[in-house]
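A single protein chain has been removed from this complex, and every other one stays in its place.
The letters A, B and C name the chains in turn, as written, and every chain counts its residues from 1.
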Amino acid sequence: MSRARVAGLKPALVLMVICMVFSAILVVVHDLTKGKIAEVEREEVNRALSEVFPSAEFEKIDDYYKVFENGVLVGYALLGEGQGYGGVYGGEPIKLVVGVNLDKTVKSVKIISHSETPGIGSKIEEENFLSQFSGKTLEDLKLRSDGGKIDAITGATISSKAVVDIVRGEVQKIASEMGEGR
Amino acid sequence: MENLLTIAIGAILVNNIVLTRFLGLCPFFGVSTRLRNASMMGFAVIFVMTASSIITWAIYQYLLIPLNMEYMRLVVFILVIASFVQLTAIFVRKHSQRLHRAFGIYLPLITTNCAILAVVLINTMVKEYSLLETIVNSVATGVGFLLALVLMAGIRERLDLADPPGAFRGLPIAFVSAALLALAFQGFGGMLL
Amino acid sequence: MKEGTKLVVSPSPHVKDAISVRGIMSAVIVALIPATVSGIYLFGLHALAVIIASILSAVGTEFVALKLMGRKFVMDGSAVLTGLLLALCLPPTVPLWMPIVGAAFGIAIGKCAFGGLGHNIFNPALVGRVFLALSWPALMTRWVTPFDAVSTATPLAKGFGSVPIFDLFVGNVAGCIGETSALAILIGGAFLIAMRYIDWRVPLFYIGTVGFLMLFLGQNSILDASDLDSLVEVGKESLFHMFAGGLFLGAFFMATDYVTTPMTKLGRIIFAVGAGILVVAIRTVGGYPEGVAFSILIMNGFTPLIDRVIKPRVYGTKRGFVGGG
Partner (left out) sequence: MRIQEFTKGIIKRNAVFSLALGLCPTLAVTIMVENALGMAFAVTFVLVLSNLIVSVIKGFVPPDVRIPCFIVVIASLVTVIEFIMRAYSPTLAEHLGIFLPLITVNCLILGRAEAFASRRPVADSILDSLGMSVGFGLALIMVSAIRELLGSGKIVIFGHEIVPTVLSSPAVAMTLAPGAFLTIGILLAIMRRFRVI
């Protein structure tokens, strides 16, 4: 190989070596943190689930959880998320957990995280708004302006609607699951 | 169809990448002093954004996911964007003098335009769009960038004739103008189709 | 379209003459008297207090800002007008610190930072209003009925059919201090048009666009109308959207501002139609019940571009391209 050929190859080689070295570093760091990240996420899910069903056990089935208390099935829990008023890019979606009773009515709803406007949309976290969901059936789970039974928060229709839509979607999952399964 | 329209309107107006989402600010303030330059930069961004979105989408779907290497995405995506920009620059220089004169100086700047990497990440990691949705989102985001840039350039050209207090001249008044433009764009907030 | 081109006052950097400015400003303030009086009559003395607070804050802020900038303060009436306009588009229930903050924000950020009258890109009163609306949405949406001040929602929030069209026209509905009475605004607006201070095309195309689009996009669409009754309903809904909210106030007094709207006739028509489309978009699919303030602010942002396109100007040369399109 002539010197010129080698010189021509050098940039590519250097880039390749650097890529390989740093890929290796990434693989190592990924392996080291993988377990911890998964654990953090699991903990977060567990904390969220026990918000709606304290002192119960959960069994993960596809995208929902069966909830057992002393070995007896008492309901279902689902993690839902969707876009609220706080947007796509910097803002996080609304994340919530829905507890569903065996009769397919809502047990309760808890917001895990959101990036709605402080003081307005952020009221979706408050009990005044969330307590409305308890006992509602799939048909009721719409804003009153859309023919349902949930009152929107004044000045925060978009955030309210987002929450209602997420909850309805999750309850729908359970409803269709139960309709088909048994 | 409605979904695609929602994505498009969302990316152009509601979540305008510059005025609501704070991305691509360096070119937004850097290249918005003249309308001509601003529109050229805008078109260059639309092109690069769309093309690199398609490439990275394919790499993500058919390489990274099957290999379980999603964690390599940043390195891979930024390399793809950088080399794509480089190749485009070479291609343009070779084949069209006119395009080269128009876009030549903007292309290298685009590599570090965070809007490009952001859109690519949103298409794959955040939203998990399909190819069609990816294309629509990328084009619309680029159009939103162009719109913001052109509006800003119009304002700044007019400000050349204005007489702001000394401390506000240049960048500060550009920021204040952007603030008021963003204030107006809040009117699109929560728009649903 | 050659007649009616007597509008001699060209916008932006050219308005330098304090006397002519003062003349225009006083005329506009005079034209706002019917709306102001009707607002105080409908919503009581607190409305008057809001108006006074707003005007004082606007003038005070301009005075301080100009002193800080080392420039001479001229009482040209523009700050008074900004303060008055801002107060007229605030709900009658706002605490008094809100007009003060809003007017100060509008004048300081919307006007003085750009170099004062003639240089601002955005309408200062609307800058103040939108800042208040985004900052304190709950306080900015507390509406009361006229005279007895019972809490209620605006006709736009309640939707078409909630109030008789005649009440909307005379202003016997909930809303901002100076926006409810289309009649009072129309009187002042007619005066300004007769005096050739504002271009009649702007309110006509602005309100007309909203009315026209609402024939198709309201709850009752003209496309679905089968008999005369349903056609009447469509017409009524279109009228509802023209009279409701701040459209008249915006169309006659804000979209006609010399400084922040296009210079040419065609440009102004584009501005008005664009603003009309935006109002309809925000009202029908947007996140807010009303979109007049946003629509004008957004079109303010487009104004430099409209002027560029409609009145091409080669650098270093002066083209004799005045008016028309």
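By our rule, a contact is a pair of C-beta atoms (placed from the backbone, for glycine too) under 8 Å apart; a residue touches a chain by one contact, two chains touch by 3 or more.
Quick caveat, the model's predicted, so the values are computed rather than measured.
Asker: Among the chains present, which touch the one that was left out?
Answerer: Per the contact definition above, the missing chain touches A, B, C.
Asker: Among B:Ala58, B:Val75 or B:Leu132, which one is in touch with the chain left out?
Answerer: B:Val75
Asker: Write down which of B:Val31, B:Ile122, B:Val136 or B:Met191 is the residue touching the left-out chain.
Answerer: Answering carefully, the residue with contact to the hidden chain is B:Ile122.
Asker: Residues on subunit B that touch the omitted chain in the whole complex?
Answerer: 19-26, 29-30, 71-72, 74-75, 78-79, 82-83, 111-114, 116-118, 121-122, 126, 165-168, 171-176, 178-180, 182-183, 185-186
Asker: Where does subunit C touch the missing chain, residue by residue?
Answerer: That gives, for subunit C, the contact residues 101, 109, 113, 131, 134-137, 139.
Asker: Can you list, in ascending order, the subunit A residues touching the missing chain?
Answerer: Touch with the absent chain occurs at residues 10-12, 14-15, 18-19, 22-23, 25-26, 29-30, 33, 36-37, 40-41, 44, 89-92, 113, 117-120.
In this section, only the chains that are shown with their structure count from here on.
Asker: If you average the Cα atoms of subunit A and of subunit B to get two centres, how far apart are those centres in Å?
Answerer: The answer is 29 Å.
Asker: By residue number and range, which residues of subunit A touch two or more other chains?
Answerer: Where subunit A meets two or more other chains at a single residue, that happens at 85, 157-158.
Asker: Of all residues in subunit C, which are in touch with two or more distinct other chains?
Answerer: Where subunit C meets two or more other chains at a single residue, that happens at 287.
Asker: How about subunit A: which of its residues touch subunit C in the complex?
Answerer: Result: residues 85, 119-120, 154-155, 157-158 of subunit A touch subunit C.
Asker: List the residues on subunit A that touch subunit B in their complex, please.
Answerer: The contact residues of subunit A facing subunit B are 19, 22-23, 26, 30, 85, 87-90, 157-158.
Asker: Which bits of subunit B are touching subunit C when the two form their complex?
Answerer: Residue positions touching the partner: 35, 150-151, 154-155, 157-159, 161-165, 168, 173, 176-177, 179-181, 183-193.
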